[in-house]
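Pasting a structure here, questions to come.
With one protein chain held back, the other chains of the complex are shown just where they sit.
Each chain gets a letter, A and B, in the order it is written, and its residues are counted from 1.
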Amino acid sequence: MKESFFRSMTWLHTWVGLLVCWLLFLIFFAGTISFFKDEITIWAKPETHNVQHQAQRVQSQAEQINYVFAQLQQQAPNSLSWRINLPEPRNPVLSYGFAEPKQPGQRRAPFNYTHLDPNTLEQLPEPRETKGGNFFYRLHFDLHYIDVFTARIIVCLASLFMLVALITGIVIHKRIFKDMFSFRANKGSRSWLDAHNVSSVLALPFHIMITYTGIITLIFMLFPYPAETVYENGLRQMFDEALPINKRAKPSEEQRPMVAIKDVLDQIYTKSPNADISYVFVRNANTASSQIVVYLATGKEVVDNGPRYLFNGVTGELEASSGEDWSASAQFYDSMTALHSGRLAEPLLRWLYFFCGVAGCAMIATGCIMWAKRLRERLKAEQKPSFGLKLVESLNLITLMGLPLATSAFFIANRLLPLELAGRADKEILVFFLTWLAVALSAVSSIEKRHWRYNAWLNAIACFLVPVVNALTTDGNWITYLLTNQWALFGVDSAFICAGVLFLLQSKKIASHKAVINKAKPSKNRVLKEQQG
Amino acid sequence: MHSQSLDAVTTNRPKNTAKKRSVSLSYRVAVFLRFVAAIIGGYAFTSVLISLLAVLLPLNKLDSVLLTTTLSVFFYCCVFIWVFAVKSLKTVWITILLTTGGQLLALSLIKDWL
Partner (left out) sequence: MMELLQFSLCFLGFNCFALAKFNHFRDVFKKKLTEKQRNSFLASGWISILLSLVLCVLSDAGYGALLFCGYMALSVLMLMILYSFTVSWVKHVSVFTMSILLLSGFSVMIL
């Protein structure tokens, strides 16, 4: 019985992993990149690059909010919603926006944003239209072209498979700590197995955490039933109870002047004198039902949202607050979302998150390559590879090499597409998918080792092109970023340079193994590079 | 799916029918049914289980909902693995249907749905 249990677990691990490994690689790849989504968005908007971080960031917030409120009162006194994003350690720009009236047929009212330099309160040039890091963030659970609901269900199912694969993986890998520090290089599928084990074991807590909490972020879509059973009105009522600050006042037509924002801020500063404010929202400005919501930063607490306060917009009275005294269950739930998004992470932890994400990509990639390789090795001399094996090999190349190439293309497109192009943000995304499609088309027939080598070369070139194109089209470049301490920009460029070097190494490695086996043999570094993209 | 690959794992299949090397149709159907049991059966079982727990737990409404929903993935995952660990497919289906039905009955008695 015991023997057959291990057997069925091995079987399950292989199949559950294989069925979704390419999709999982996409999710992990895009997800890992989105740990730096704010930095990427900054990189993608060169118009804001010259903004300096403020020395007294928190202290000048009250003044900034006052100023922006005066601006909004002039520009859009009757808008349904205002939003102010204050500068934060990761993003020095102060921006505010208001909702324009909704046109028929639009799902959401378009938002009109203005960007300011927080040091001088001068308006910055209108940044180019781009999704930036947000594209990768949405891609990792919305899959872009697919309908949002279907996509999320697919992602949930894939994550569930991943969790099953992780657990069965622990079960079957009995000597989990025995070979932890050993890696046998140049031994065919043996080396891939070692690489698979090392990349899984070294970040195992992270892998389990990120997969589990990933499903938790979408859980109310997957399992709304407890809420539906317990509450009369289902999910909506539950959310209203859980987050009273989201309760919207009924829009009213009656015009009433709003309370001075200073009164609202004073209440916050009396509560917590060093409050670090992240956002301010206003709903139904200048009406009888206006509301002001203030979000504070989380600090180093493992919570997804810091304290939030809802004020009556007319009287300035505090109506509700969240995140202050939560029950254990609510905290448990919220900390799971916080762990997944890692919004709280400061640079050191953020890099560790990124590193663990890379390990996750390596784990998935080595898993699919190992599988194809084993089947190859098992083929007898005269035997033709089956259709299934060929399909797996093609898909491996398309996903593992195509995705990083498409990512580089996306970044290059951000700099090269003309600024006045209509629907520019979507065109950038189109470039991403067209590049990927091109890699896919080149890999339909049969995959040989040279395909891997060409793609490694292409990827290396594309990666080096990104900082070069950036230097040619904007004022700054890799070296000036270093000299002026613009770490976000320096980081993005450096990541591409590192990735380029790794792809070069990979192409060398494939070439040197030419004589050994007649099969694609990418170096294990490949996965690392991909990630950096 | 891929005949080659299926063949390669024939020896690893959960049921001890590895005597013949070829992949029979019945084997494929069995695998498919197991996945159906795991994905859909597991989903139904988990949904009913957590709904029942949310009603029964001696916590306030919000807490019991949040707690059970957060744990749902864990239950789902356990059921998924269990489906593949059990030898007989019949046992799997009967157990899932019976337990889900029983819990559903209990839930509807509590909530007065009947």
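Assume a contact is a pair of C-beta atoms (placed from the backbone, for glycine too) under 8 Å apart; a residue touches a chain by one contact, two chains touch by 3 or more.
Computed from a predicted model, the values in this text were never measured in an experiment.
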Quiz item: Touched by the hidden chain, which of the shown chains?
Solution: A
Quiz item: Of the listed residues A:86, A:116 or A:201, which contacts the missing chain in the full complex?
Solution: A:201
Quiz prompt | Option from A:148, A:180 or A:421 whose C-beta touches the chain left out | solution = A:180
Quiz item: Just one of A:348, A:381 or A:483 touches the chain that is missing; which is it?
Solution: A:348
Quiz item: In the whole complex, what residues of chain A lie against the chain that is missing from view?
Solution: 177-178, 180-185, 198, 201-203, 205-206, 209, 300-302, 335, 339, 344-345, 348-349, 352-353, 355-356, 359
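Keep this in mind: only the chains that are shown with their structure count from here on.
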Practice problem: Could you pull out which chain B residues touch chain A in their complex? | Solution: 1-6, 8-9, 12-14, 16, 39, 46-48, 50-51, 53-55, 59-70, 72-74, 76-77, 80-81, 84-85, 87, 107, 111
Quiz item: Taking the complex as given, what residues does chain A use to touch chain B?
Solution: 4-5, 7-12, 14-15, 18, 157, 160, 163-164, 167-168, 212, 215-216, 219-220, 222-223, 225-231, 238, 241-242, 327-330, 332-333, 336, 374-375, 378, 385-389, 391-392
